[in-house]
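A protein chain is absent from this complex, but the other protein chains hold their places.
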Amino acid sequence: MMSNSAGPLALSSSSAQPEPTPALEELYAGFEEQSLVPLWTEIGDLMPESPRPAARAHRWEWARLLELARTSGDVVPIGRGGERRAIALSNPGLGGAPFATPTLWAAIQYLNPGEDAPVHRHTQHAFRFVVEGEGVWTVVDDDPVAMRRGDLLLTAGWRFHGHHNSSDRPMAWLDGLDIPFSHYVGTTFFEFGPAEVSTREAPARSRSELLWGHAGLRPAAATATADASGSSLAAYRWEHTDAALTDQLSLEDGGHPGTLEPGHAAVRFVDPQTGGDVLPTIRAEMHRVRAGVSTSARREVGSSVWQVFQGVGEVRVGDRAWVVSHGDLVVVPSWHHWQVVADTELDLFRFSDAPVMEAVQAWRSEVGGLVP
Amino acid sequence: MMSNSAGPLALSSSSAQPEPTPALEELYAGFEEQSLVPLWTEIGDLMPESPRPAARAHRWEWARLLELARTSGDVVPIGRGGERRAIALSNPGLGGAPFATPTLWAAIQYLNPGEDAPVHRHTQHAFRFVVEGEGVWTVVDDDPVAMRRGDLLLTAGWRFHGHHNSSDRPMAWLDGLDIPFSHYVGTTFFEFGPAEVSTREAPARSRSELLWGHAGLRPAAATATADASGSSLAAYRWEHTDAALTDQLSLEDGGHPGTLEPGHAAVRFVDPQTGGDVLPTIRAEMHRVRAGVSTSARREVGSSVWQVFQGVGEVRVGDRAWVVSHGDLVVVPSWHHWQVVADTELDLFRFSDAPVMEAVQAWRSEVGGLVP
Amino acid sequence: MMSNSAGPLALSSSSAQPEPTPALEELYAGFEEQSLVPLWTEIGDLMPESPRPAARAHRWEWARLLELARTSGDVVPIGRGGERRAIALSNPGLGGAPFATPTLWAAIQYLNPGEDAPVHRHTQHAFRFVVEGEGVWTVVDDDPVAMRRGDLLLTAGWRFHGHHNSSDRPMAWLDGLDIPFSHYVGTTFFEFGPAEVSTREAPARSRSELLWGHAGLRPAAATATADASGSSLAAYRWEHTDAALTDQLSLEDGGHPGTLEPGHAAVRFVDPQTGGDVLPTIRAEMHRVRAGVSTSARREVGSSVWQVFQGVGEVRVGDRAWVVSHGDLVVVPSWHHWQVVADTELDLFRFSDAPVMEAVQAWRSEVGGLVP
Partner (left out) sequence: MMSNSAGPLALSSSSAQPEPTPALEELYAGFEEQSLVPLWTEIGDLMPESPRPAARAHRWEWARLLELARTSGDVVPIGRGGERRAIALSNPGLGGAPFATPTLWAAIQYLNPGEDAPVHRHTQHAFRFVVEGEGVWTVVDDDPVAMRRGDLLLTAGWRFHGHHNSSDRPMAWLDGLDIPFSHYVGTTFFEFGPAEVSTREAPARSRSELLWGHAGLRPAAATATADASGSSLAAYRWEHTDAALTDQLSLEDGGHPGTLEPGHAAVRFVDPQTGGDVLPTIRAEMHRVRAGVSTSARREVGSSVWQVFQGVGEVRVGDRAWVVSHGDLVVVPSWHHWQVVADTELDLFRFSDAPVMEAVQAWRSEVGGLVP
């Protein structure tokens, strides 16, 4: 379907350009003076046969990230103005911007014992994924949400939120946001809240979990229409995610459908109120690959970031490949093949801009094909 | 909004009729001959100021139902042709039809030890609610679903299903279907399956629960679009329903929103894939009213059936009132006020035709108002 | 898919009944005393292999209807109480009720020169289709809507409306409503308005047409969300319907897709704001069959009413067939085959309960098959 029968022919920038003449030069000068650019010199870059993103496949090692985050914890104070001690992945193809991909922000955030990350809100949508540790509560619109290993915690756009570390140990986690996307299209609003979170309560379950954390059970008091700006549930606990993956593999053991492909279980985190993605701009998933299994090569329109939660294996993206383990992060640019090879049982968290791609009818995907 | 400024004026059938003359008589004879009926003689019945359903508020005592079901278990064999040993509530206002309301079927079904209810499928949507007992498995499209006290089990339309009692005791439960509605509008298809269910496996959890029973976690392998003809989850277990109600009341104890009104917790059973109702024509809910609490009087367009799950109290419908306890069933016709007064903590299951009312934009409801 | 492999086997009412014994008789007496009915005696009627509606295929001749309507115009006054001089089709299978089908009301309404049909509103959804004549304005929420030959005029639920005949000739037209459906499920509210319409203005186009009658052009001032309770456009004019049918046939002449089948053009009337049906409970269509063409036999779940607008031909429904011409009405019960044979070019208006069938996921249809 994507095949191009035109064969050797190529879109401009190159050979198909008009002959350089004084008249052409004068024309181009006129363009420049009038803030104009012709299509025919740019079409090769703007209209490739298939996506040719500037972003590159890349891997970051968690150990190195964590080390730098710890140093930041010593050197960089936290408070109003800087707001967060967060260090972002900067894709080598994106000119030094703090963007993991053109649409996604991924950062390690670090909070020392007793510290507070001050309260603010912004239209950017955010989540936290906890690869290790516990002891921090993120307080979202006054609802304290415990952060524990393996949990996915949401802060949908325009909710006031701050964090406090109630424990006696520092804690680091992954922040994911749509900062690059909203920065590019110009949708960002921001507002300060108090310097400290409104409550030091530290319950095991947030109020959103008490209300929405029961499969297939909607509070009758909920208004009829869902707020499409983010999930009703603020916390997705590891014990439930783990159980869902385990159940998928047990279905497979019984000969029943359920896994994504043999040896490869996966769940998408969704809003229990609608079944839709947890955030309007971000899809989040957890994958489990059995030891010894190689997943099919797949590619999708749009970009994603993976983080290894537990286990050891190899992640291949386009023509790159890395041995990965606990906490390592890998970026997959648009339309790049990806494949996971599990040495041990391998659990991987993934987030992507798929909801944006789907919302604008740009979604395409392929299973199979070659990965070098 | 519903007030009628016209005061004493009333719609026809009555005073506003034309004078009886020979010409009118001849006209009416012409109507009859041509299969015609004038609006002006019928408008009072067809266009009341507010719904005036033929169905009546009524209560059935579980003890009497169960007794008759047991006798049926002795006297009436089960098998192909009769298909099910089910005894339906027949609303006293509906002329002897086996209809609890114009849209809803409610029956007690009874299965002796070792018996099979043969496999068939039909376009009518069905559920079972288990007020007591266990030991039967309903096998839905080859997926064996255990039936235990407090559980809601679904059989959405056009799924093959049969039941078998693997235990050494008889079991009775509530069947709810949209038989009256589909009979009236003419949408019923039916097909026989095998005389016995395809599997005697008796797992604690159905395959649908392994796949869909995790709050906010959608199998990544699920096709993008939901099948709107019924929930992806076949079983809603009592321990989860109970926990959700308990959590709502604990939110209330903490001063937070969550319950429907003070002392009155309620959940709607929904499809985890969409957040919508479990069946296209039936809404199901569980309510818990604290001991000593009287709920507000409410009324809705459309009809519903309540079954007491546990506790003792009073249910008021329109100008009727009954003391109710374990298993008792009460029918609420369209636009009739209902109110629950709990002597002990009172758990009530309810199902209604609300999805139909909403689908055709006919939904209206009121909270408050007088109940005699 | 609908085939039933069970062959000779039949669902109960009949042979599969338990042996009549004193114990069974006593049981049945207990059922009756407790307002209960067993499934096994009723299943044959309630769960047929395919829909077996009580409503029958039937035809009404317009000439006879019109004659009786004229006599009513002489004999029956119009005004508050009786509200409308409307005479309804009464399906011979529905026990004398003024129902064309279980869900649809179809009536001829008649208004003498200078008469007013008083203002009221009701939750039932209504339309008028004008098979001949003009001179009446229906005033819907103060917007005067001219009624002319070939037009479809809407009065969605809960809009105040009245009619006045500004001309010096009587006028008759077809009223279509969902009265039987809303009566059955109990959703009817009614309220009186003034005895006369609020305006005697008689513009050629209603305000709704000025705002919404431009294909693909939505008023920017319209609120973002459509009111799903009925179309934004109150009038569908014959000249546009005619042009759309003509254009479909000209596409066919050019070898391009567009018609429903060769020689059979058809349009569905839709809300320009959503593309959905004009009323939540009623679908309306206009069909044009070329002279000499026989349409395929088709059947659908749900019922419909046809009215010949112009031309001569034969309409077949189930095992019935009638020669039809201008104004004749034919009822098609659920799952009955229908087929049109055009002697001259034949234009037919049709309305059905298809939106209800689709809303509850009960829609099925078949093209082809035998019509006797």
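As written, the chain order gives the labels A, B and C, with residue 1 at the start of each chain.
Everything below uses one rule, namely that a residue touches a chain if its C-beta (ideal position, glycine included) is under 8 Å from a C-beta of that chain, and two chains touch if they have at least 3 such contacts.
Quick caveat: nothing in here was measured; it's all calculated off a predicted structure.
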item	value
Which displayed chains the hidden chain touches across the whole complex	A, C
In subunit A, positions touching the absent partner	2, 4-6, 9-12, 15-18, 21, 23-24, 27, 30-31, 34-40, 42-43, 45-53, 55, 58, 60, 64-65, 68, 71-72, 74-77, 79-92, 96-98, 102-103, 107, 122-124, 157, 179, 181-192, 228-229, 280-281, 301-303, 333-335, 353, 355-357, 359-362, 364
Footprint left on subunit C by the chain that the document does not show	207, 210-221, 226, 231, 233, 236, 240-241, 243-244, 247-248, 250-251, 254, 256-260, 266-275, 278, 285, 287
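Please note the rule applied: only the chains that are shown with their structure count from here on.
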item	value
Pairwise touch network: line, ring, star, complete, or other	line
Turn needed to bring subunit A onto subunit C - CA fit, degrees, nearest 5	180
Dominant chain pairing [most C-beta pairs in contact]	B-C
Distance between chain centroids, defined by C-alpha means - subunit B, subunit C (Å)	29
Two or more partner chains touched - positions in subunit C	none
